[in-house]
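Every protein chain of the complex appears in place save one, which is left out.
Let's turn to chain A:
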Amino acid sequence: MSTTAENKAGFGSVLWDYLTTVDHKKIAILYLIGGLFFFILGGLQAMLIRIQLIAPDNEFISAQFYNEVLTMHGTTMIFLAAMPLIFALMNAVLPLQIGARDVAFPFINSLGFWLFFFGGIFLNVSWFAGGAPDVGWTAYAPLSLFSESHGVDYYAIGLQIAGFGTLMGGINFIVTVVNMRAPGMTYMRMPLFTWTSFIASVLILFAFPALTVGLFLLTFDRLFGGNFFDPEMGGNVIIWEHLFWIFGHPEVYILILPAFGVFSEIIPTFSKKRLFGYSSMVFATILIAFLGFMVWAHHMFTVGLGPIANSIFAVATMAIAVPTGIKIFNWLFTMWGGNIRLTSPMVIALGFVPTFTIGGMTGVMLASAAADFQYHDTYFVVAHFHYVIVGGTVLGIFAGIIYWWPKMFGTMLNEKLNHWFFWLFFIGFHLTFFFQHFLGLMGMPRRYWKFLPDQGLDLFNLISTIGAFGMAIGTIIFLVNVVMTQMKGEKVSGDPWDARTLEWAIPSPPPFYNFKQEPLVRGLDALWVEKMQGNGKIQPAEPLGDIHMPNRTFVPFVISLGLFIAGFGVMYQGAMWILAGIGFATTFGAMLYRSLKDDIGYHVHKEELEEEGDGSNG
């Protein structure tokens, strides 16, 4: 399964390999490619928005197209870029960090990816089928009911399909962490990235069903004559807002917690110190997740829930600053007195800490319900959530990609270009969004197609657009770096960063069975413990034996394709119902096939493992 063998294989066989793979490391690569594709798409949409707003009264794009681009930018970045990129890191790293040979449900893992993929494609088909959704990524009713094109239907059904995939991915990682840890890998020895991914998966499990229901209600109202959100028929538009934010607020913690985990790996590695306050980091993570479910109505302060409800949600929201502050201080104390190496992941981490702190601070400002009436739906909010999502999640994702790139591909991204990427992206980011705080405070509403001249908004909007170009150039440099690195194909060792956790104890990229022998974990930062107290190698917990592996399968692709086809039938109805019939028959047929056909996997025999020689646990 080495990459040299794949290079010799033809394109067709590589494609088939990836279409049918159940290997979490290959699924990670699929998520990475899918996520980066949609990240570029969402980024192009962002550029259109910023070019439109470069000057007052600009006519660069039409109002309708602006609405579509704006909606798709938000939807794409959250659901189709950030989520899959996080899943890419989780798939690539989490099983290795706990010393597992595989995830708990390899089949469902693959199904999760293909559902995301087809959901994302479905959503984007809307561009070519009469217009993309144009009601904002939050799709508030009743606006979403009166949008005339099929855009909102594409939104509802596309996100429904992708959401199923996310839910399955979440369950898979929960069970993987609970059941598949190597001997000695107790909960309180798990690396923090594993912990935060685990907690984020729990959030996925309990948050996504609320979105599922919300999207069903929206679909029923728009396509099947339902009355959930139609006040004339007794419906209530606030139900959508509640369901959307009961999902939507935990979603932001789903996005940020794994990024916290990434930085909690990077900072100790490049400070040559163990993470300061490990157990407080774990409990802060759990506390953030718990509070994350209690605060959804802070998105709805201006709805009119009344002063009591607003106060409770305001206080709960402010409380989240406490565990988050614990994390910020722990990162700082980890660096304190450490032997710091300024590699690119570490520099990104150094950029992240103050940036995210600013985003957290504006978060507390927004949490004040009385003041929120002033900030609501202005660029202040836009600036706030870009500070936490770009300054937190996106920086975390890129730091993680750079940090684990050698583990995923066996090559090393060019450090010089990494630094160029970071500084252009980082300075561009602050130029873009720092000034939006003031635009918001001056009263510029978000989501507007135009602003008028001579209202003091011109200069900051111009700066903001210039900054966006900086981010774009940075991203291009990153992509160039990826292409150049893979063309060169220079191999690195299994542990190029001199790191601390278990994934660095095996070759890069790891063999398809990960660990030849189950590793024995003797402490937190398992590899570092062996480097300091042992011979630098992880001890095996079992004698060499047969390894059980799952069979590859094409069924997840077929199940997802069926739902993709069925979506069109449900939407267009009439004669197109036939598509729904075909699609659902395909999906349920494939599920039935999966259920009835025995699939017990196969064994890699001891003799084959011996022939491959040493090096898997070396």
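Structural remarks
Assume a contact is a pair of C-beta atoms (placed from the backbone, for glycine too) under 8 Å apart; a residue touches a chain by one contact, two chains touch by 3 or more; residues count from 1.
The definition used in the following text is that contacts and distances are computed from a predicted model.
Missing chain, UniProt protein name, picked from "Gluconate 2-dehydrogenase gamma chain", "RNA polymerase sigma-70 factor, sigma-E family", "Cytochrome B oxidoreductase" or "Small GTP-binding protein": "Cytochrome B oxidoreductase". Shown as candidates are A:Leu41, A:Ala132 or A:Ala210; the residue that touches the absent chain is A:Ala210.
The residue from A:Leu115, A:Leu243, A:Met412 or A:Ala526 that touches the chain not shown here is A:Leu243.
Looking at A:Glu490, A:Asp546 or A:Glu612, the residue that reaches the missing chain in the full complex is A:Asp546.
For chain A, the residues in touch with the chain missing from this view are 104-105, 108, 167, 171-172, 174-175, 178-180, 205-210, 212-214, 216-217, 220-221, 224-228, 230, 233-236, 239, 242-243, 246, 546, 548, 592, 595-596, 598, 600-603.
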